[in-house]
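Take a look at the structure below.
Shown here: the complex without one of its protein chains, the others still in place.
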Amino acid sequence: MANIDLVNVEKKFGDVFAVKPLNLSIKEGEFIVFLGPSGCGKTTTLRMISGLEAVTDGNILLNQRDVTWLHPSERDIAFVFQFFALYSHMSARENIAFPLQAAQTPRDEVKQRVAQVAKMLRIDHLLDRKPGALSGGDQQRIALARALVRRPAAFLMDEPLGALDAEYRESMRAEIKRLHLDIGATTVYVTHDQVEAMAMSDRIVIMSAAVVQQVGTPTEVYNNPANLFVARFIGSPGMNLLKGTYQAGAIHLPGDNRYPVSPAWQRTLDHHLPGNGAVIVGFRPEAVQLNPEGELNASVYADDLHGGYSMLHLELTKGEVIHARAGREVHMNIGAPARFEIVPERVRFFHPETELAIPLPEGSATR
Amino acid sequence: MSDVRLEGIYKRFGDNIALENVDLNLKDQEFFVLLGPTGAGKTTALRVIAGLEKQDRGHVYLDGETVDSVQPADRDVAFVFQQYSLYPSMSVYDNLAFPLRSPLRQTPEDEIKRRVTGAAEILRITHLLERKTARLSGGEMQRVSIGRAIVREPRIFLMDEPLSNLDAKLRESLRVELKHIQKTQGSTTLFVTHDQIEALTVADRIAVLQDGRIVQVGTPHDIYDRPANTFVAQLVGTPRINLVSAARTDGGLRVVGSDMTLPAPLTSNGKMPEKVMIGVRPEDIRPGSGEHRGQLALVEPLGVETILHIKTGEVTLVSVVAGVPFYRLGDPIAFALATERLHYFDNDGKRV
Partner (left out) sequence: MTAVPSNPNAVPTPGAPNVNVNFSTRVDKVSRGARWTRNVRAVIIIIIALIMLIPTVWMAMTAFKSRPDAVAVPPKVFFEPSLEGFVSLLTNRRQLTATEIAEYQARTDLAWADQIALVRGQTIIGPSDFPRQLLNSLIIAGVSTIFSVGFGVLAAYAFSRFPVPGKDDLLFFILSQRMLPPVVVTIPIFLMYRQVGLYDTHFGMILLYTAFNLSFSVWLLKGFIDEIPREYEEAAMVDGYTRLQAFRKIVLPQATTGIAATTVFTLIFSWNEYAFALMLTSDVARTAPPSIPLVLGTGGIEWAAIAAGSLAFLIPVVIVTFLLRKHLLRGVTFGAIRKG
């Protein structure tokens, strides 16, 4: 159990930043997820915490102890890799026992701890098999067991579900989360899949192009994204973002649409927007409500079935398509007109140049 | 554009039967998806149509004519691979032009230019035409791959999991684009994937492959609402469908490992089956009120919806509800099932 502090941690390659100075306090027992697209710096950050990558500046503290220059093996952390990194010539049991043997733990203790961990991960019947013959999900369980058996201060996981088939990912995700609830160990988890991040984390650190975009709980980053990147990245599909012009209490949107703004928001917008009134309006697909008497109109561009629900793609004007979530029984013809409303509490506004979210008016419901 | 037909295709590699008795019928301009887990034989089917593999038995028809003995080059099909399909030492323009420069086609240069710039515009890669392919991102590379197929204006597009190696976000956006391009160009497309969301969203029709055999063909709605067996039921839908065993008792079917009793289906001959597998989709479990009781084992908030793992007896059911409900871990929970939407399967897994 440990808290981890990152103080001005940065990583440069020549003059290029792989990770810009980052400050973060990870609490004891927290499940924190670093989320972002390929190349954003999340894996590099994880590797710096582990020691597999040296920082170019800054400090890493584990339980207030400066570990920035300690060898990975001296940091009391366990690393779980995307491609399992299991020793194929050893049985599952030997793989799991390996780190304990490296620490010269007495034989009986090794046996007991391996059995305990195998039971927890439900792989006790596989202990004598070689990993190569097992499914991806089982292999990852063995890798997890190997990390667990060490009882480290923190777990570091680098996209552990990335190499698994879709059918295993869902169940393994729930298993890892359940494991975390049972053991309560500090876990730092890296992924590019925002569904994983949302489902598992206590807090998400969203990164893009070496910079942290936002740190918050899943609900926070979902409902109040700090900037356009987060708004687009979280949610599947991301937030609908429309460019508009704010004028006289309403926003002119593409397709000849006029969206009236509540008085509370009007004051905030007057304060934050640039002189020309340019603004970006954001709302999630589920905030769109089809209503024949709705204020806004568009025509149907496409609709697809997503299983339990349908996704309607509505075209306000050529090139401006928004996504609306509807029940699975909804089916509309391409080209049909569609009138809709946006749930007022779910609307967000962004500054068109800085791309930052415009802060919510005082006292408004922050759903 | 044309229609494609596979008849009784059988192909084995050593001890492994990749395709067994596969029949497929694609209509002109259809976006047809072959869905199945890795190793199900989907790529083999595609390669047989392209002529890159020769089937052991059965026939391939393009536009009504057998092409069994026709070379890949002469079949007029375009293939988009999952990876490694761009020639690394050439620019994007040359990659796109390559198929047209083949000795078979001998297209004049101005025609090549027209087609290449046209395809580049559709795929929004005009700004990349002069770049070397080694300097492209994953998404850009796949766009160029698709562009290479488009310039050919072939009879049919064969796509082998083209989006599988891309990040989740990129997959989402490229998927919508692909569907749009297919609809506007009207190109017959056979698309192979293991990702069921991809299949449901882009397909006009889906064929599900299990261990080399086709187990169901239908529209996305058919596959989702009336899965032919447990395999198909579990393959499509996130979160996955809940499958429980149940045995006949008085008044219905009793779920093994819990004290839930569910209504039985009406089989055609009026008899209630002895043992069944019952499938319930997560969105058909409605927590809050109802006749069943359980305990909340896990909460996964996804923003737009929340996944609840409800434990009742030995059985854990996964439910999905919109928004963020007000439950805590360990809370007792009452829930109801949409009984009209239950799926019943016999012991072999087939739909009842």
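Chains here go by letter, A and B, matching the order in which they are written, and residues are numbered from 1 within each.
Everything that follows uses one rule, which is that contacts are C-beta pairs under 8 Å (C-beta built on N, C-alpha and C of every residue); 3 or more make two chains touch, one makes a residue touch a chain.
Treat the numbers as computed from the prediction; the structure is a model and nothing was measured.
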For the chain not depicted, the shown chains it touches: A, B
Residue in contact with the excluded chain [from B:V4, B:V60, B:V77 or B:M159]: B:V77
Residues of chain A (touch criterion as defined above) contacting the omitted chain: 5, 7, 12-15, 23, 25, 38-39, 43, 51-56, 61, 64-66, 68-72, 159, 192
Chain not shown, touching residues in chain B: 50-52, 71-73, 75, 77-79, 81, 83-89, 98-99, 102-105, 133-134, 137-138, 141-142, 148, 152, 165-166
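Heads up, the rule we're going with is that only the chains that are shown with their structure count from here on.
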Inter-centroid spacing, chain B versus chain A (mean Cα positions, whole Å): 25
Residue ranges of chain A touching chain B (in the complex, touch as defined): 37-38, 165-167, 170, 173-174, 177-178, 181, 192-195, 198-200, 218-219, 222-223, 233-238, 284-286, 302, 304-309, 311, 313, 325
Chain A-facing residues of chain B, complex: 37-38, 138, 167-170, 172, 176, 179-180, 183, 194-197, 200-202, 220-221, 224, 234-240, 281-283, 297-298, 300-304, 307, 309, 320, 322-324, 329
